[in-house]
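Every protein chain except one is present and positioned as in the full complex.
Now for chain A:
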């Protein structure tokens, strides 16, 4: 180690035998990472809200299906889920659809990662939304219903707006996690940031791999930290004057 020559500028070197630069690969990877994570987050928020809400409904059948979803997607490792969507599913569906998934679907690794990561995170978001709804005073639902609002209107206008506010802190760590979890997408050929790092340090082996790995780590920190700041900003914006969460 004492012989190691640090060179942080390694990423600005030419990729061996090409006219590209390592930093270009990293920027491209970062772009895909952001796309995968943000798209998956949209799926996770929408689906997670629906499933989390469903778990609190009086209808036992609907609540049961929602619970089954959460247990299924929460208890299988993310990388296994991605493998199932990417390698197993095309074999389970009719041949022509399977072939399309394997050959003709655009960006199969990216698309599958977005869906897989979205469905996985939805289960986790659902649990948080459910907790948020249950944390509200019981009388809130009655107050909405007593005014003549339907159950759906009561959720939409009374329960969910407060439940979201209550669970912003845990949702913040979920939002940060989705960027970090997106690194698993490399395993199904999505050319995101971690994939590019593996590519650079694996096949092309510039002299200074430690720097490349460290720089990628720093990029992830920057991304996750930005996600955290965005959520904190939202938290402040939607703060309810005079309301102390957990104060009731």
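FYI, a contact is a pair of C-beta atoms (placed from the backbone, for glycine too) under 8 Å apart; a residue touches a chain by one contact, two chains touch by 3 or more; residues count from 1.
Throughout what follows, contacts and distances are computed from a predicted model.
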Its UniProt record identifies the chain omitted here, from "Response regulator", "Spore germination protein", "Amino acid ABC transporter ATP-binding protein" or "Thiamine pyrimidine synthase", as "Amino acid ABC transporter ATP-binding protein"
From the list A:50, A:79, A:145 or A:234, pick the residue that touches the absent chain. A:145
Of A:24, A:153 or A:226, the residue that touches the missing chain is A:153
Omitted-chain footprint on chain A covers residues 137, 139-140, 142-150, 153, 157-158, 161-162, 165, 238, 240-244, 248
